[in-house]
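All protein chains but one are shown in place.
Up next is subunit A:
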Amino acid sequence: MAAADSPSAALRRRDLCSRGIRLAGKMRADVVDLLDAYVERQGLDASASVAAVEGVPPAAVERWDEQTGTQRLLENLAAYRAFRALLAQMLEEQREQLGDADAALGRALAAVLLQVSAFAYHLEELLRLESRGIPGEEGAGPPPPPRLSLFEQKLRGLGVLRELAQWAVRSARDLRQLAKPSPAAGSAPGLAESP
């Protein structure tokens, strides 16, 4: 919290939080739209039950309100790094399966991937402002995915997008919580943004 003492750092933090909240909101909206398109394009049932995706921290946690800001940021960063890798893999698989036949779905996946990357950047910047070291990606990344069948790839993609949608909601809440003026700083006004 040392960096939060300077006004510019507080402004930067506030700006990062604000953008992050809005990015999370847009990301959720885009993921929701992408989910519909994905289910349709992949021929899946929207109500299909999907197992938890390996390597992605669950969005739902107990005692969420008791978490510290750093803890929130680290969990978010781990999750979005995992999403970045999973989405990149999905994009590759989608290109292999459909080629350029469904460019719209590919563009939407790429756009979400970019937003995940941008959000991860926001988290890293916030962690930097928190004067906390940024964990390396080597250990945080998901384990190498096992060789899956095509159907399993589709289901896993569906699970990734659903989890990402949930994480977008949680991330917005986390950042809003972070944006609240801390008792120590006391100067940064709270943000009324909603995702």
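Assume a residue touches a chain if its C-beta (ideal position, glycine included) is under 8 Å from a C-beta of that chain, and two chains touch if they have at least 3 such contacts; residues count from 1.
Here, contacts and distances are computed from a predicted model.
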Name under which UniProt lists the unshown chain, selected from "Transport inhibitor response 1-like protein", "Interleukin-6 receptor subunit beta", "Very-long-chain enoyl-CoA reductase" or "Probable glutathione S-transferase GSTU1": "Interleukin-6 receptor subunit beta"
Given A:A9, A:L35, A:M90 or A:A108, the one touching the chain that is not displayed: A:A108
Among A:R14, A:R28, A:R41 or A:R72, residue touching the chain not depicted: A:R28
Positions on subunit A where the hidden chain makes contact: 19-20, 22-23, 25-26, 28-30, 33, 107-108, 111, 114-115, 117-118, 121-122, 124, 195
